[in-house]
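Okay, here's the structure, questions in a sec.
All protein chains but one are shown in place.
Here is chain A:
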């Protein structure tokens, strides 16, 4: 009774035991009379620990004597001592024959101990081990199933060839034993035997027997057979061992409901290797797996998540079930975070993958990832990672408040990561950038060394992402120059100084101070210093010749590092042969940095998703990276999607779809810069952005500044190219931005265009037209138009009631369409529409609906319901509705893209009778998010280069030719998806003429 109360007190954790228990109910408290007091007293065994303490000399000899004693008890004691010695690592193999002699016993405890000894030492004494065979074979025939199983289980663990030969017959019998306990043990034994001698297992036909066990009536036998087969199949990647077909899958799914938690894991892990034939099979498996998400065992939950994540790939996205499934996944994942910390860690590592693959699942669950004070450090760090992944405009304020909190904690790693996270937020959510920067500055003020260094590293990235915005903080950063002792922070600071050399008065002094200990710096810092000084020289050539020469010689002549030397030589040659090119190379506009960092490369991510729950998902590495031998070398892939799956977002595009859907690379390399830019959401509305003119103007001027400096540099030991020097005599400051542009250059003079963008006008919206005549709709007339207002596509309708009765209960639905237009909310008709009454409604549209290519492309089929009936009509929207606000392409990118798109994709159209001049046309088009990137005039003809981006990420590039006095314009359109050209042209015409 007492024990029982104690047990109960554990549940309630009330300190004062049963006295203060708060009961609801009227029955009196009586102690249950129960046999729960199974807290057995180990009176006689309290002495087991003594076995650990024998350290005498001559111990082995003594043990030998005891093992051969006639008294059973003494024998048993001796074996225990042997096992204890074995555990602590002493070599007791010399006792082999004596221990094996104890095997013939009906005392099960003793037998088990002897078996344990055998498993450990049989390999080192193979000849002696044979002595045990007889007993094993005999035990396999024992009437007691527990003993039969024990024998076959142990035999499989004895890795001696001669023994395995004897194992085959007993194993065969045990696989067909009448007792399920023996069968489930035999199933695992096949895997053991396979590990010792694969050929033997195949020759003996055990694999077929094992396959038969998948249909066994006992769920645990099924589960163990599945586990054994999966393991064997892994070492034979190409064998058809686990030929999963709908019938076996069905059997597995049935067993799944009945077997132990561990068995469920084996089965789910096996199911994850199956590829369903079609989306329907996929759905039906998912339906039968989802109940597992409520299992208390986290491993069952994670394995179920793995199956679902994998099979979901095959479901069409517009399927209702797909959405349901997505919703079902979030709660169990959140619940995993209340498990024990070690499991939380595994769960978080996996959630990190899931969030990258399907961000929508957990996007509303930010709060659960907030770090708790008592979380172990490994949980904290992982949570932080996921917080950044989930950060968005909607939750950024909360996230920042948390991060700021974390940055004052004690753990150095955690604090660093928190500071870094603030920087990543700035880059990810533009609206928060300012707040992030000021938070970082606050942190720099704390003067905590590692906080300052970390902050500087992230500020560098912020500078790169938002040029010309936060440079005012440079002064503060420079104050902390001395405290930087980590290479990464030093390198970041040097980069900043080099990049903004023209704004930092004493840039040369600062860099020079770093140069003093050049050879003691890490490579990272050396490389950065080299580049920064070359930048500085290109910007302020006069004062810094000496410095550049110094660094070049340090890098090329005094360094053993090939990377550094190579870079040094490249700069040297560049500067000597073609300073203009040097300028273009060194001071080139830098590729944008991606907003997501540390993203796992997509193919690896896919593979890791297939390994959810396993070590691979914890390490974020493919199994081949940490598993030896043939196991796990097989690369798993997610199944391809069916029907309107993956490519559904832009079905009507060819290569453009491919480019725009490729996930952003971590830091785009020059090579695929274009792809990344196409994919990135460039900074939103550019109308207020800084005009690009100044930089190009400066470039022009600076090009000449070079002359003087360079000449003298080249005059030295390097020897200049004869072409140099000619036009470079002018004093540095004499060349203002108004340097006349070269006349000949083709597209090059695009750069000359300043920010001469006219005032944006409203987006073009066609006049309302009647979509649904009253005759066809029992008196309901709908006329309407489409408009893009403040970035939102709207369908503006006038509903007129031409019938005699009141109309209510309006609702609207769209058919699938080319660009996934769908109502973003319900149709807001709040009051009933009386006879002869009209009502204006604006319906905001989203572009995330289901996609189907329509003919014509911009056709939209609509169903409107009211209390009377459902009516259908179709209308066409101008494609200009879909031009997004950030459709302004960088000029270089424009150039590259224009060249990159094959000429076959170019379409030319004539717009007749248009009486605007080119500037007016440009500003008119800008109102509808057609952005003029450049303009040039050739022989009285104005050429406007324009870009626009559709909501699904397709870019359209245009060249508009306007000749003064000629009312006919020519538009050339280039797009990777030429299907849209016709629609775009129609929109051009409509936009220009209205």
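Convention: contacts are C-beta pairs under 8 Å (C-beta built on N, C-alpha and C of every residue); 3 or more make two chains touch, one makes a residue touch a chain; residues count from 1.
We adopt the following convention: contacts and distances are computed from a predicted model.
Student: Hey, which one's the missing chain according to UniProt: "Adaptor related protein complex 4 subunit epsilon 1", "U3 small nucleolar RNA-associated protein 15 homolog", "Anti-silencing function 1Ba histone chaperone" or "AP-2 complex subunit mu-A"?
Tutor: "AP-2 complex subunit mu-A"
Student: Among A:215, A:250 or A:294, choose the residue that contacts the chain missing from this document, as touch is defined above.
Tutor: A:294
Student: Can you say which of A:159, A:317, A:358 or A:778 touches the chain missing from this structure?
Tutor: A:159
Student: Check each of A:423, A:498, A:623 or A:849 against the chain that is not shown and name the one that touches it.
Tutor: The one listed residue touching the chain not shown is A:623.
Student: Can you list, in ascending order, the chain A residues touching the missing chain?
Tutor: Touch set of chain A with respect to the missing chain: 7-8, 11-12, 14, 20-25, 27, 32-34, 36, 38-40, 42, 45-49, 51-52, 80, 83-84, 87-89, 106-109, 112-113, 115-116, 120, 143-146, 149, 153, 156-157, 159, 179-182, 184-185, 188-189, 191-192, 195-196, 218-221, 224, 227, 231, 257-262, 265-266, 269, 288, 290-292, 294-299, 301-303, 331-332, 334-335, 338, 340-343, 345-347, 367, 372, 377-378, 381, 413, 611, 613-619, 623, 626-628, 631-632.
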